[in-house]
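Of the protein chains in this complex, all but one are displayed in their positions.
Just so it is clear, A, B and C label the chains in written order, and each chain counts residues from 1 on its own.
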Amino acid sequence: MSVALQSEAIDVAAEYTQLVGDRPGAAVVTFTGYVRDHSDQHAVTELELEHYPEMARKVLSDLGQLAAERFGLRNWRIVHRFGLLAVSETIVWVGAVADHRGEAISACELIMDTLKTDAPFWKREQGPAGEQWVASRDSDIARRARWQSGEAQ
Amino acid sequence: MSVALQSEAIDVAAEYTQLVGDRPGAAVVTFTGYVRDHSDQHAVTELELEHYPEMARKVLSDLGQLAAERFGLRNWRIVHRFGLLAVSETIVWVGAVADHRGEAISACELIMDTLKTDAPFWKREQGPAGEQWVASRDSDIARRARWQSGEAQ
Amino acid sequence: MASGSVSITIKLFSALREALGESEFELAISDISQASAQLDVAAIKALLSQRGAAWKEALNQPNLVHALNHKVVFTDAVVSEGDELAFFPPMTGG
Partner (left out) sequence: MASGSVSITIKLFSALREALGESEFELAISDISQASAQLDVAAIKALLSQRGAAWKEALNQPNLVHALNHKVVFTDAVVSEGDELAFFPPMTGG
């Protein structure tokens, strides 16, 4: 039931071990996001992640708690990186533990869909064509909206 | 893009490392199922998993391929155990790698929902009250049906 | 294969295996007329049900699943020489 903001790479195996503990819940779902070597239009060689630390911590903590209440999670963890990231490096890791798989899957999906649009991080891509801020995606905004309309569950 | 049926515990960290490889796709989702210490009505001390090896391998391979085609997966892996399992041990592990998170999440959910009702495994619980075969759950049958009706995506 | 004779493998799992005390055996149907006109899963079930009350009861459970060559089928699926036909209760994977 915690959040980490860090510049170091995410140790996925260590995070997993910590999340499940000695007596794991019945269903554990994890999501890991990695830096891609391309965006919609062009090649990407590096990604810079600017963030608003105090707000990011609050938004992600509130989001984990919301998911925990809504889906009855036994445990959850959100790790988000900031700073300069190379292609194929980890960006974000989310873990959810529940009694049943549907709850763990939905919690992980809710956290990721909300985090994309509501967590104060801004991506700047660097590539052969120079640097540019990444614009928010309509598809992300639409996925986020599903949770508010009650369409997703 | 492979299936493993094994009596040994699942090495989640090793499976993850193998799944993502040197240049991970952008979105990686994993599901791990563990033996619970209780079922709906009673305490459980051990779980015995009987299986039909040749059919289980075929069903799980077909299922991984179906999910890969439907959601454009870059990689997937399904590991399922059989034999005698103690409480808190791993039963099943599913990993899916895709370019976008929605595809990886949906693929993992499709695989788990289908596997529950369509993969030839039968659970027998052992507890203070004796042994008994686990009956299929209506909720599992309903979740499976969503994928055929097109309700889930 | 001899004319009019068919040999298939029968497999039983879980509660069916326990109730009937067998997990796998070869079934040789020497005279096809033993079964109904069409040798389908329903015909094999009818044939095996003649083995006694336990078989009749086990093979006529409403939620019985039949898999022919590792694929779940309805009772009208046609069975041929060398096929593997399995009977079992609903699956509980995962």
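Everything below uses one rule, namely that contacts are C-beta pairs under 8 Å (C-beta built on N, C-alpha and C of every residue); 3 or more make two chains touch, one makes a residue touch a chain.
Here the structure is a predicted model, which is why all the values come from computation and not from measurement.
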> The chain left out touches which of the shown chains?
Replying inline: A
> Of the residues A:10, A:104 or A:119, which one touches the chain left out of the display?
Replying inline: A:119
>> Under the stated touch rule, tell me which residues of chain A contact the chain that is not displayed.
In response: 33, 50, 52, 54-56, 58-59, 80, 91-92, 112, 115-124, 133-136
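Keep this in mind: only the chains that are shown with their structure count from here on.
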> Taking each chain's centre as the average of its Cα atoms, which is closest to the average over all protein Cα atoms shown?
Replying inline: B
>> So the centre of each chain is just the mean of its C-alpha atoms; given that, what is the distance between chain A and chain C in Å?
In response: 50
>> Can you compute the centre-to-centre distance for chain B and chain C, using the mean CA position of each chain? Integer Å is fine.
In response: 28
> Residue numbers in chain C touching 2 or more other chains?
Replying inline: 94
> Can you list the chain A residues in contact with two or more other chains?
Replying inline: 101
